[in-house]
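Apart from one protein chain that is not included, each protein chain of the complex appears where it belongs.
Residue numbering begins at 1 within each chain, and the chains themselves are lettered A and B in the order written.
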Amino acid sequence: MPVILASIALAVVLAIVSGLGLFSMQRPVYQSQPMQSVRVGDPGHNLVGPNWSGNPSQPQNSERALNATSREPG
Amino acid sequence: MARVKFLCDADRCIECNACVTACKNEHDVPWGINRRRVVTLNDGKPGERSVSMACMHCTEAPCAAVCPVDCFYTTADGIVLHSKDLCIGCGYCFYACPFGAPQYPRAGNYGSRGKMDKCTYCAGGPEQDSTEVEYGKYGRNRLDEGKLPLCAEMCSTKSLLAGDGEIIARIYKERVMKRGYGSGAWGWKTAYRENIST
Partner (left out) sequence: MSRRLGWHLLTALVLVGALNCSAGAQHGQDPVPPASTAPSSGANPTEQAVTEQQLFQEMRKLEGRITIPDYKAALLEQPQGRSYQFFHERLLPWLMGGLIVAMIAGLALFFLVRGRILTEAPDSGIKIRRFNVLERATHWMTATCFIVLALSGINYVFGKRLLFPLIGPDAFAALSQWSKFAHTAMAWPFMLGLLIMAALWMRGNLPDRHDWRWLREFGGFTSGTHPPAGRFNAGQKLIFWSVVIFGLVLSASGIIMLFPFWTLDINGMQWAQYGHASAAAILIAVIVAHIYIGTLGMAGAYDAMGRGEVDLTWAREHHSLWADEEEHRIRGRTDLAGTAGTPAE
């Protein structure tokens, strides 16, 4: 009986560990399917300014906005 | 009630992707999810054709049939919608869909692919029509406002037609007769089990 209970416990522990491992391996599709072109969410590498958060409703630094208009948009 | 369908006239599509952009913008579709996409056949060769493809809202939808939690439902107009609350992200609907319409926000292991997302014919979901909650989950509900899907409205060449199945079939037939050829209504045989005779 103790062997049986210990085996069940071992199965559950291994299952939880592997589940957590799988979950940590997962990536959102926009990361797992990378593209070579520009990504708006990468700060410093995009064309709309390094403080661009991806949220269009957040107010931008007005000076940066003025500077940005002089460049061609992507 | 009218049974609504999509029809993409492949002889007019110029692969401009306006339909893709319109859909993504209107519904705030997250990165990586492609509700509508333009597939180009015979790219660069004579006879190149592009087809704009999203959910066709099939008759007897295979996605609805194989869902293990029965999260799909068909409206009176023939639109196939699903509930993201019930969806467990198993992926069976993608295997069953002949057009690859269902999309999942997380790739990788099957265990937690996230809730399935797909074209809703701009008709929202099971939440109450035209509410913030519905918009957050399913996107804009244009049908509730009496409008047709935005992809077809934005099509630059009017190759993508959306609306009453009989009306758009008639429009397509007239076009084919006028110009003398037509590569067919792509996907209609598989989705609606009917051909447009031209």
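In this text, contacts are C-beta pairs under 8 Å (C-beta built on N, C-alpha and C of every residue); 3 or more make two chains touch, one makes a residue touch a chain.
Note that the structure is a prediction, hence the values are computed from the model and not measured.
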| said: Counting contacts across the full complex, list the positions on chain B that touch the omitted chain. | reply: 10-11, 17, 32, 34, 37-43, 46-51, 53, 62, 65-71, 83, 85-92, 94-100, 107-113, 180-181, 183-184, 186-187, 189-190
| message | Considering the whole complex, not just the chains shown, which residues of chain A touch the missing one? | response | 1, 3-4, 6-8, 10-12, 14-16, 18-19, 22, 29, 33-35
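By definition in this document, only the chains that are shown with their structure count from here on.
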| message | Suppose each chain is reduced to the average of its Cα coordinates; what separation in Å results between chain A and chain B? | response | 28
| query | Can you name the residues of chain B that touch chain A in the complex? | reply | 30-33, 103-109, 111-112
| request: Would you tell me which residues of chain A are touching chain B in their complex? | output: 19, 22-23, 25-30, 32-33, 41
